[in-house]
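The other protein chains are all here in position, but one chain of the complex has been omitted.
Per-chain numbering from 1; labels A, B and C assigned in written order.
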Amino acid sequence: MASGEVKADKVVAFPMVLEVPIGPQHPALHEPLMIKVYLDGEDVVGAEANTGYNHRGIEKLCEKNTFYKDIFICGRVCGICNAVHANCCVRAFEALLGKEPPPRAKYLRVLAMELERIHSHILINAVMAEILGYETLFMYMMRDRELVMKAKEILTGCRVLADYMMVGGVRRDIDEVKRDRIRKLLDKLEPRVKYYMKVFEEDTTIRKRLIDVGKLKPSDVIGHGLLGPVLRAAGFPIDSRDYDGYDAYREVPFRVVTRKESDSMARMMVRWEETLVSIEMCRYVLDHLPQGEAVPDERRLPRRFPEGEAFATVEAPRGELTYYVLSKGGVMPYRLKIRTPSLNNIINGVFGFIGYSLADVPVILVSYDPCISCMERALVIDLKRGTRKYVPIKYLAQGVVK
Amino acid sequence: MGASEGGELLDKVGLGMLKGLVTKAYLMKANDRVVVEVPNENLGKVIEELRRSFGKDGFYVSTVVGTDLIDQKLMRVDYFIYIAKLKRFLVLRLFTDRENPKVTSLYSLGLESAIPGECEAHDLLGIKFEGNPFLKRPFFAPEEFVKQGIYPLRKDVKV
Amino acid sequence: MSAILSEVLKWLFRKPVTIEYPKEETEVEKDARGMQYADLSKCVGCSLCAIECPPKAITMSKIPEGYEVPKRNARRLYPVIDYLKCIYCYRCVAVCPTKAYVTTSEYRLATFKKPRTSSELSLSTLKKVSGGGSG
Partner (left out) sequence: MKQDKGNGRVKIIRYSPWLVHFNTGACNGCDIEVLTALTPYYDPERFGIKLAPSIRHGDILVVTGGVTRKAASRLKRLYEQMPRPKFVVAVGACACSGGVFADGYGIIGGADKVVPVDAYVPGCPPRPEAILYALVKLLEKLRGG
């Protein structure tokens, strides 16, 4: 949050749809917006994350609802990574109960979360392509993303909101037919992901716009507590699936993807490689699914939870997501704390903008993978001329706006 | 270091150097998180010890949880610190009284990764973190709560 | 630029990927979580689904006169789902002790007027009282 008195003649304020249990802001709002970038002409001289925005009050809401309702409320903190939220919440509750899900359920949970990581990574790469001006590439990626959305619909019953996790297991099982269909969809998806990776690596414009843009020193990255692909792109092999080994991640082979350069290109490539690793993991889960019961009977689950506290972490597509639950015994939690990765990445990550030009700021912002849909508009305030105008972020990134 | 079994636990997990500074050490559920209760004045020394043994880039503050223990008239702050070398979480637990909750901010001890968590705890629970210049209201809470001086996550607030 | 060009040329001569939605149907999973309603021949009116519903979209209301209600449903209560509040998480389906919920994958629920509930659907599962004309 480097801010304070800076000599700037222009302020650009970016709206942020931050999937923190808070609530987004929209460019039409004139209140302090999420990220203010102070510019001297073209170069960024200062940036501050200004979070004076509204709040859905999810943590207070969770204290007023029963544990089982909280699973569904927590699943809706972020629309794109909801299976991970529900999973982390359910594992914290299972730790309170001391209940262990059956092995088949652990494998199915890994499958649901990895499918979600694939579609979240493809989405943010598509938004990055769109912000760089590649409309067609964006449309291709969104079309290929439909394959993994269909796979998720086959597995969990809904394209986006999985509602798949339940204390003691998962809520639906899959049979042979569904397994083969998901396998075929993944086989169709893999060459497409490899193709997009090649496009990102070889295309001259993408390379010029991404390489050495938003470069962060590794000690700054871990010093500011940035997480997930941003941390791994700086060379730190920190991945919650690796150190916590929850569900079936000890048995399903996977490697922690890291890169050294810690710039926007490294972050996007970490996400592409993680997509490929996720596809491999999904195939492994589909081939080695243990037999047995996976769906608990929701009518016989205990309603009252014992006293105690639990802290669960999960590797969300955007980074390490943590849930802390304190229960004083009873039907409702006493305190439920959700800390999403974007809280650290976006609020603490603004120092990465300093020194880059205005057109690079949206690129760096999207490389942090905020939950931003590219239809958002930014507010450009010119202090000298005293004008304010709304500009789609795409135009900012393409230098249309000076 | 009061209870001895806390000492063995710290040695077992490789955090023996903290033994002299903490009052209690026990485990928390879900993958045995090590919880150490630290008096406010020892916080600086604990961070110094961590930095000495794991290096400046060896750990970061993952989560800051503020909890309003209304029946014991206490406000509790938990710092969840992830230590890369041990692949494990260390939880620094601090207690302060509920009426005027004050805690030394980890930002003032050089850990920028604590900023968002502390700002949120300040805004929603009213805990003052001394040495953190970024505390302000509203950080997340709506405008009306700031005007009325309500901290939404406190237990006595019916919202 | 060449990498994308080959892709563009490849798609230049292919049928567009668009699905003509209203005319052509999209392939929706049969067990996708769509509209659901209570089958009153099995429902016993225990209101467990109404208690467990996260958005509190289910209200228990009285079955109007003129319907033959199974004896188990002595209090003549049946769950009415407000489809605009419902989040289609199927918690009611999972929690119902008599498995009384009929699930469909119907997603075309857009409406112009506010109240859109499952009451007529649920009541259609009951027979009218024999004297009262066709069911």
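Simple rule for what comes next: a residue touches a chain if its C-beta (ideal position, glycine included) is under 8 Å from a C-beta of that chain, and two chains touch if they have at least 3 such contacts.
Remember, it's a predicted structure, so these values are computed and weren't measured experimentally.
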{"item": "Left-out chain, listing which of the shown chains it touches", "value": "A, B, C"}
{"item": "Absent-chain contact - pick from A:K10, A:K36 or A:R76", "value": "A:R76"}
{"item": "Candidates A:V12, A:I58, A:V148 or A:V325 - the one touching the absent chain", "value": "A:I58"}
{"item": "Option from B:G66, B:P101 or B:P152 whose C-beta touches the chain left out", "value": "B:P152"}
{"item": "For subunit A, residues in touch with the removed chain", "value": "17, 19, 23-26, 28-29, 31, 53-58, 60-61, 64, 72-73, 76-80, 82, 123, 139, 142-143, 145-146, 149, 159-161, 371, 373-375, 390, 392"}
{"item": "Sites on subunit B contacted by the missing partner chain, in the whole complex", "value": "142-144, 152, 159"}
{"item": "Missing-partner contacts on subunit C, residue numbers", "value": "16-22, 26, 28, 54-56, 82-89, 107-112, 114, 116"}
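Keep in mind that, in the parts below, only the chains that are shown with their structure count from here on.
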{"item": "Centroid distance [mean C-alpha coordinates] between subunit C and subunit A, Å", "value": "31"}
{"item": "Gap in Å, rounded to a whole number, between the CA centres of subunit B and subunit A", "value": "25"}
{"item": "Junction residues of subunit A, two or more chains touched", "value": "none"}
{"item": "Interface residues, subunit A side, partner subunit B - complex", "value": "1, 20, 22, 51-55, 57, 59-60, 91-92, 95-96, 98, 218-219, 222-225, 227, 236, 238, 242-244, 246, 308-313, 320, 322, 324, 326, 334-335, 337, 339, 343-344, 347-348"}
{"item": "Residue numbers on subunit B that touch subunit A, as the complex places them", "value": "28-31, 33, 56-57, 60-65, 67-68, 78, 80, 82, 84, 87-89, 91, 111-117, 119-120, 124, 134, 138-142, 152-153, 159"}
{"item": "Contact set on subunit A toward subunit C in their complex", "value": "65, 68-69, 72-73, 75-76, 134, 136-137, 140, 143, 150, 153-154, 157-158, 161, 163, 166, 171-172, 195, 198-199, 202-205, 298-299"}
